[in-house]
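The other protein chains are all here in position, but one chain of the complex has been omitted.
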Amino acid sequence: MTSGFLQFANHYLMWNEGPLIWISDALIVLAVVAIVATLTYTKRWGWLWREWITTTDHKRIGIMYLICALLMLFRGGVDALLMRTQLAFPGEHFLNAEHYDQIFTTHGTIMILFMAMPFIFALFNIVVPLQIGARDVAFPYLNAISFWLFFFGALLFNISFVFGGSPDAGWVSYPPLTELGYDPGPGENYYLVAINLSGIGTIATGINFLVTILRMRAPGMTWNRVPLFTWSVLASCIVILAAFPALTVALALLLLDRIAGTHFFTVLHGGNPMMFINLFWVWGHPEVYIVILPAFGVYSEVVATFSRKAIFGYKSMVASLLLISVISYLVWAHHFFTMGAGADVNTFFAIASMCVGIPTGVKIFNWLFTMYRGRIRLTLPMLWTLAFIPNFVTGGATGILLAAAPEDYQYHNSYFLIAHFHQTLIGGVVYGMLAGMYYWWPKMFGFKLDEKSGKIAFWLWNIGFYVCFMPQYALGLMGMQRRMYTYPANMGWNTLNLASTIGAYLMGLAFLVIVWQILYSIRHGERDVTGDPWDGRTLEWSLPSPVPEYNFAVIPTVTARDMWWAAKYEGQMEHVRPRAEDIRDIHVPKHTARPFLIGLSFFIAGFGLVFEWYVLTAVGFASVLCCLLLRALEEDDEMVIAADTIRQHEATLGRV
Amino acid sequence: MSVPDMRHGRDGGGRRQYVTGYVLSLVLTAIAFVLVAFHVLPVPLLLVLLMALAAVQVLVQLFLFMHVTEGDGSRVKGLAMGLGLFFTLAIALGSIWIMTFNSQVQ
């Protein structure tokens, strides 16, 4: 009996692997107990179910994405600190090689797929319908499904560390290392299944927001009047729809190799490992553009608002967004210049990779020209935007260096590469997401985040960033390779590694300050009573904060770009301000548990696939089909918010 | 760019569309099969012809069966298909190009 349990504990729970596992287990148990206890004590289970788990409201879904993104930022950040601690000194044994591999794998996967993606989806959901004057997205039910698929995919991935073992072959998961012969066990399966699971949700989000922007803009909002953040979402969705199917195929084929014995990427029987790498990067490169385009959109909004000027070069901004979305699709081979595809192939992709920087350059100049002669206010969103510019430009410049294929033979897989992509991803994407979070937070929650602690976090993070990553460029040039769990003491890398670790800890500290900032501001943050705390330019600022369930009591008519600005200062208020006599009944989708249940069913099916317990898989998929059937046969999925209720609500807010 | 109306059923115009599409598809398919069965053409030319026949049949189905020009947003549907095709070709042809150096590996 006990020996059976011991076997289980060692094999699946990995209790023989040391304190990292035990501490993680303890933290997870504590967190779950705390959540359950709080909900029970405050009698909020019903509220949680009604208002959040079964919601189809884009604003709620956006907030859930945001919470998940911040939690994953924490987890990925802890992974980073563990790695940097291990590398602070040569020859350390804080982490053994196997754990180090698992940690850099989860760090990369979580940061890109389970932090950056939900962060942009949070902003998609929170902002787009409000900016275009709509009441919700085109497919609210599908929107909820997207969230729960993401949630359960992330959950599946995260439990791997404490049940079965995490993947350990890098966030890119290359065969032949990831084939069964070299990487047995569930770890790699977790990676393949969990990412594909949330990938389905991502494709659905892409379709949803594309159709929303195409079909649900308020009357009068021609393409020429669409806000730049919404344009960036459109461009991002195009890339999502074009890229994610490739990831689905790549991961599915590798999974088949592992669980069905096929030979796509094996070394024997005709398989070709390079094909995985090819397919993976067909997705992988567009992926980083998927996350940066919305960040660009945020910057456009923030720069215009806090320079009190319309954005410079609107048309070229739009053109550059669309150009980036297409060109970014044609550069993928630069991730494997060194694999020997041939000089002609490398040349084409090198030149294409350099070309993709041009539209981005146009954007940078346009932001600068917008700020020139503007009346700049140094709020938190603006600070992060200003910091982004030198940071991302430097990272982008090193990208051009990497794009030169012959040079890349020196840089590839060294710390130079690591510094480059962290600079563009953190300096570009994370800064943009933080700026967006600070900017739209009052719209969602009705209060601003505290400026003072925010500024402390900002400076800590920025200083920490440069201290962490600038030495890594040097380390790369000195020959330090990526994914090394330790290094010898006589390479001359010691000081720079230590400096890099200190920088990482500064960023960790900054994150803690942000957490404190949020908790503090819930109580003491400046309340937003007007709905327009920044003197904004676009339609979301015409609504109260937090936004009522139905968004707009009366859909506005759009007569200009930056419609809210035109309403306030150019006499167009009558098109935006609701009038009591125009208010009608509004139909909204009912709350439904099925998106949550579909996610859960996929989780069960996926769990079965990971461990090859196919009964679970069959049960899970059968349950999904049942949910689909019930949805197909559903007749009555809407409820009405009565016009009187709306009129009353608007009246109490002083709007009619 | 028209929104389809009920007349499409009533006056047999729609039926004609479908029958034409079906017959055309059968003919194009038959030509392809016959060309392969009777193997007279040199292989490279044959391959080009097969792809051309397939492409034409896809257009036939797209326009006559799938009503891609119908409804509002027909420009978007066309654009979606066009972009989808562009990306599909980029992947397929790009992959073949990148991977050809390796084609000696059996």
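In this document, chain identifiers A and B correspond to the written order of the chains, with residue numbering beginning at 1 in each.
We take it that a residue touches a chain if its C-beta (ideal position, glycine included) is under 8 Å from a C-beta of that chain, and two chains touch if they have at least 3 such contacts.
FYI, contacts and distances are computed from a predicted model.
Missing chain, UniProt name from the options "FAD-dependent oxidoreductase", "Amidohydrolase", "Ribose ABC transporter permease" or "Cytochrome (Ubi)quinol oxidase subunit III": "Cytochrome (Ubi)quinol oxidase subunit III". Shown as candidates are A:Leu71, A:Ile159, A:Val172 or A:Val211; the residue that touches the absent chain is A:Val211. Checked against the full complex, the candidates A:Lys59, A:Arg84, A:His99 or A:Arg135 give a single residue touching the omitted chain, namely A:Arg135. In the full complex, chain A makes contact with the omitted chain through residues 134-136, 138-139, 203, 206-208, 210-211, 214-219, 241-242, 244-246, 248-250, 253, 256-257, 260-264, 266, 268-272, 275, 279, 282, 555, 584-589, 625, 629, 632-633, 638. In the full complex, chain B touches the omitted chain through residues 3-10, 14-15, 18-19, 21-22, 25-26, 29, 32-33, 36-37, 39, 43, 46-47, 50-51, 53-54, 57-58, 61-62, 65-66, 68, 70-73, 76-77, 80-81, 83-85, 87-89, 91-92, 95-96, 99, 103, 105-106.
In this text, only the chains that are shown with their structure count from here on.
Chain B makes touch with chain A in their complex at residues 73, 76, 83-84, 87, 90-91, 94-95, 97-102, 105-106.
Against chain B, in their complex, chain A makes its touches with residues 214-215, 238, 242, 246, 270, 272, 274-275, 278-279, 282, 329-330, 332-333, 340-342, 345.
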